[in-house]
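Attaching a single structure in structure tokens format; questions to follow.
Left out: one protein chain. Kept in place: all the others.
By letter and in written order, the chains are A, B, C and D; residue numbering begins at 1 in each of them.
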Amino acid sequence: MSEDGAAVLDVKDLRTVFETAQGAIHAVNSVSFDLRPGELLGVVGESGSGKSVTMMSLIGLLGTTAATVDGAHVNFDGMDLLRVTEDELRAVRGAGIGFVFQDPMTSLNPVFTVGFQLMEPLRNHMGMTTREARQRAVELLELVGIADAEKRLSDYPHQFSGGMRQRVMIAMALSCDPKVLIADEPTTALDVTIQAQILELMKELRHKLGMAIVWITHDLGVIAGIADRVMVMYGGQIVELAPVIELFKNPQHPYTRALLQTVPSVRGSRAERLRVIQGQPPILFSPPQRCSYSARCNHAFDRCLAADPARISVGDGHDVACFWDPETGEPR
Amino acid sequence: MSDAGASPLVQVRGLKMHFPIYAGIFRRHVGDIKAVDDISLDIRESETLGLVGESGCGKSTAGRAVLRLYDITGGSITVDGTDISDIDKEKLRHLRPKMQMIFQDPQASLNPRMTVAGIIGEPLVEHMSLSRAERLERVYELMDAVGLNRSFANRYPHEFSGGQRQRIGIARALALHPKFIVCDEPIAALDVSIQAQVVNLLEDLQEQFGLTYLFISHDLSMVRHIADRVAVMYLGKIVELAPRDELYGAPLHPYTQALLSAVPEPDPVRESQRKHIILTGDVPSPSNAPVGCNFCTRCPRAEQICHEIEPEFRQVDKGRYTACHFVGDTAIKTAEPTVGETVKP
Amino acid sequence: MTDVTPDSLAAARPPQSQWRNVWDQFKTHRGAVWGMGFFIFVVLAVTLGPYIWTIDAQYIDIRARNSGPTLAHPLGTDQLGRDTLARVLEGGQVSMAVGITAMLLALVLGAAIGVVAGYFKRLDGPLMRLTDLFLALPLLPLLLVIIMLFRDTLRAAFGPETGIFMLIVFVIGITSWMQTARIVRGDVLALKEREFVIASRSIGTPSRRMILRHILPNVLSPITVSATLGIANAIITESALSFLGLGFPSDFPTWGRLLFDSTDYLQQYPERVLWPGLAISLTVLSVNYIGDGLRDALDPRIRGR
Amino acid sequence: MLNYSIRRLLLAIPTLIAISLIIFLLLDLAPSDPTANLPLTIPPEVREKIRQSLGLGDPIYIRYLLWCKQFFVNEPLNILEQWFGWGSGDRLRVLSWQTRSPVVDLIVERMPQTLWVVGMSYVVGVLIALPIGIISAYRQYSWFDQIGTFVSMVGFSVPTFFTGVLVIVIFSVWLGWFPSIYDTTHQVTDWESFLFQVRQMIMPVAVLALFNAAQISRFMRASMLDNLNQDYVRTARAKGLRERTVVMIHVLRNSLIPVVTVIALGVPQIFGGAIITEQVFKVNGLGQLLIISIQGGDLPTVQTLTFIFAVLIIVFNLVADVLYGILDPRIRYD
Partner (left out) sequence: AERGSDGEVKIIYWQAPSTMNPYLSGGTKELEAASLVVEPLARYDQDGNMVPWLAESVPTVDNGGVSADLTTINWKLKEGLLWSDGSPVTSADVVFTWKYCADPAGGCAQSEKYNDVTDVKAVDDLTVTVTFGVPKPFPYGPFVGAQAPIIQAAQFADCLGAKAPECTDANFGPMGTGPFRVTEFRPNDVISFEANPNYRDPDKPAFATVTFKGGGDTASAGRSVLETGEFDYAWNMQLAPDVLGAMEAAGKGTVVSAFGTLVERIMINLTDPSPALGDARSTKAHPHPFLSDPAVRQALSMAIDRALLVEIGYGAAGKPSCNVLPAPAIYKSTANDGCLVQDIEGAKKLLDDAGWVPGGDGIRAKDGVRLSILYQTSTNAVRQDFQALIKQWWSEIGVETELRNIDASVFFGGDPGSPDTFQKFFADVEMYANNFDGTDPEAYMANWECKQAPTPETQWQGNNMPRYCSEEYDALVAKMAQTGKLEERAELAKAMNDKLMQEYIMLPLVDRGRVSAHSNTLGGVVLNVWDSELWNVADWYRTKTQ
């Protein structure tokens, strides 16, 4: 799938299954994508569509829960992350792939100073001395725009506001110059003005550091402003993958189209009535044997119920997994 | 402040809600969290007033204070002609049917140990003397009205999805035929695809029952969709109040402008061309508000005067109110509803 | 059609009462089920047992004293020839009764004080000071003093056994409600800010019904856990009192007393300590497991899934 | 924090006064008698004389005020004088009825063994409990967890008067390894005598430690379980930290916060709560002092001891809160 040059991250056929008391939940089903150097890949989809689980499966963060991760390969930096030892994987976490989580309020350990938490990966992965790590931590905080960085190192997370905490999380993820940064809904919990600050910061950093970013969100507005390519997930699968402008201009999958129509906007035209996607997202007690969106789809026809559509390319870097062609309104 | 036309159903004047802070060895009263600090607004019959602002600016407190769920610190509230600002508990109880509330978190606002019928029926038990059967009938009607299957009546909240739970909350609020409903971020906890369902439902019900809403949200796009007029709050005060299209079209207060600018556009082309106003810094604590204009610490236009004198909340145009030194009578740009044209599907 | 939506899932299931749900969850906790089974067994044994095993626990069969297990005395006899089985059964009646009643007393007190303190702001200060006062009273000395103090009055009024029973239950109850009260108060304070309580207030529900309908059911889970711990605690405290020579008259069997009496014979007749010892620890153990299971079962985070 | 502590201390004063009064009244109402344990051969007139000489003839409020004065004024003054060497220390102190000696001296004399045995058992209990709690939580429902749960519950539910006698029979009588009677006069001077001290402490310490460990390990386990699923743990893992670091640094520190307060709250029990174990091993510490004083109707001793226990409880409650505040930077008491 990688076109220009080597992808930094190449995921093929990733599957994740949770064992629960009610039965196995197939949270991620045969997900494949790649990430090119310096690119920002947006991931959208409603709650429970498997966005977080996909990303955490990549680097074994589901470790202690009863999850089985399987797949063809997850190539990163010359290794297959699905087949390395726990120690090697740990070396990748933080150093090769940075992670920023959704909730800045709970993602930092409340009883350690921000400085300690920032310096931890530095000492761990880069073998820095405390003094070097401290120096670097100050730089990092300045990088993410926290004033008076030197002093704030000895503050505790609760002394920071939500936005600042999220900046600390970002600084922490950036600390070891990872090749890939995975940001799991980093702004969902924040106010719009703070979100704007963070988005601005990310744009700037990306420019400066040139790493590849995966940005998970369910806010299409955020995606529109920041992503290069967008990946739409539904029911643990990628239903559409396209460059951002292409996706907004020419959405192919009925789910993407519906998604784009449900959100009102502060500018633009104001619809008298909002469009809704009827029905509920599926709970995946088995791997899909039919299109998982078919139950809610306006265009579903018999084939959708008989087989799970494969991902096909419909244009320049534009993939979709659907039997229905919006151009013609007919099955493909 | 009342505008011409329909007389307001709810009239709030100088509402203050301060939470005291005690400190020191003897727990002395050393200050207040001024969660709501002197706000005034009218809500007309059958309209929706949107109340927006950042987290912690006092929206919920204002909403609850208006319903007298708190003992307010100052000001007056009149609902449907009755002044409820310091009415006694029992009288207030009898006024409750008129004014109801829908809550932010549908999970948290439903008692996990009561059945749906119990939850929706609770107001009926409190205020109407209905027989068991009559009550059940009314519960069923309400469930129909909000689009819940009657067979769900004996289930518990945790057996429902978020959208369905919010419908239960709405049904409970509707049970007593209220005139006025405070919706405290009714969609914030819901998934995007479900938000729309709930908003549509609220609109339908308004039409059907002639309801009046105070719609609290921090989702500016949703407020734009549902509200007739919008009030913007910042740190316990209303900084701007205007009819919807005027506000979104031509925001007057620098905070409103920044707020609107911060909302990303779900359109990559336009988003890339748009100019952003990025505010710096964080919202000050409501227990320690700045001198002068509340917004002066973050305002891109702040000048000396802003740090000294608190701007007055005044009418600057027909139906438009704002609290900023720089938006004088002279500085009014006439609102042009050019950007925000209404499109009917 | 393999993916199932929550709707169809819910529809397939008949409406269940929440106790049914609690029970379903409870059943998945193996320890709790065993605990419950054993506890019920013990309760049945001590209540019905004496009707089946009809030897009087006080009857002295002097010729059969210090006998090991025989057909006539399956668990042997004590130094006066009283039947151990009968004594364990009768002792269990008292120990269990003490455990359960003392727990109930502590629970009612603790829950009531906790709820009132948490709910009514004005009463919070005084009630919490009272709780602090009780917490700061050294328990065992207090216990000893109260027992010495009121034993005789009560015995005069209600007879030796009932009197002392009431006293012990009262003393254990009155000295163990504070933790419950504190936990419940904390929970009530948090609950009071929960939206469903505010929702109910916005409907105009008066305080009394608010407490009964919304507050109490939701503090059930900590209360239940305190309850199970309380039973265990009361049984153990009663046995400690026996050791200190207080508590029930010495010819009146309780598990604690039986265990204490037989420790003297630990070397000669080790089996004699076994029965009351096992009875106490297994009961406490089972109660603890029940508590564990109940905590899981009543926790909506776990059950709600 | 300071304000908070001062406020708590101020609030404690009325509580303590109330407690001292309650205890005094209760003790006075109790039908125990300081002469009851004298042999029957001592005739009633003599008993009455003894009672009079103990001051039992005075009305209750005089006795209470006298106790207050002796305890709150005379004793502290005496201590000060002893420290600084001025004055004669010639004030009337709180005298025990049984021993006719100052109660405070009795308490001081018994402090060492109580601290050695009961204190040590608490330390040992805590040291055992923490790892057990941690492993049980980390490997929840593993066999280790199941066995740990079982053992700790048994440890909690078997009265120490039984376990104590059991270990004595096994280790003193059958095996002859350890002395069954604690020698309170033993002085540790060299290695030899230290070994003896260890040998005589092993059994009481083990019995009590089992009991303490049982409770604390349950708390530790619960607290660890609460924290293992927190978001920050995921963050720590995402940083590529070793699992050991994640658990032993990030999770443990957070989990210890509530446990440390539980541990602090348990400290007052060291002084009063080990009555039964002290009795079984004849450690003759504060617990035994209390129980014989109660049995002997020795009102001043009981009053003073219980009051000191109450003070300890209040102080350690405060310590627990302060510790909480120190360990958890989010908590600020003001």
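Simple rule for what comes next: contacts are C-beta pairs under 8 Å (C-beta built on N, C-alpha and C of every residue); 3 or more make two chains touch, one makes a residue touch a chain.
Here the structure is a predicted model, which means the values were calculated and not measured.
Contacts of the undrawn chain with the visible chains, over the full complex, involve C, D. Considering the whole complex, the residue from C:Val33, C:Leu80, C:Leu123 or C:Leu274 that touches the absent chain is C:Leu80.
The chain not shown here is touched by just one of D:Leu54, D:Leu166 or D:Val233, and that residue is D:Leu54. Even with one chain removed from view, subunit C keeps its contact list with that chain: residues 58-60, 62, 65-66, 79-80, 82, 148, 151-152, 155-156, 160, 245-246, 249-251, 261, 263-265, 267-268. Although one chain is not displayed, its contacts with subunit D can still be listed: residues 31-33, 35-54, 92, 95-96, 98-102, 105-106, 109-110, 165, 168, 172-173, 176, 179-181, 183-185, 279-280, 282, 284, 288-289, 292, 295-297.
Here is the rule we go by: only the chains that are shown with their structure count from here on.
Centroids built from CA atoms put subunit C at 49 Å from subunit B.
Measuring from the averaged C-alpha position of subunit A to that of subunit C gives a distance of 51 Å.
Along subunit A, residues 280 each make contact with two or more other chains. Chain contacts: subunit B has residues 161 touching two or more partner chains.
Those residues of subunit C whose C-beta lies close enough to touch subunit D in the complex are 31, 129, 132-133, 135-138, 140-142, 144-146, 148-149, 152, 232, 236, 239-240, 243-244, 256, 259-260, 263, 266-267, 273, 277, 280-281, 283-285, 288-289.
Listing the residues of subunit A that touch subunit B in their complex gives 46-47, 161-164, 191-197, 199-200, 218-225, 227, 244-245, 248, 258-260, 262-277, 280. Residues 11-12, 15-16, 18-19, 22-23, 26-27, 29-32, 149-150, 153-154, 156-159, 161-162, 165-166, 169, 173, 268, 272-273, 275-276, 279, 290-291, 294, 302, 305-306, 309-310, 313-314, 317 of subunit D are the ones that touch subunit C when the two sit in their complex.
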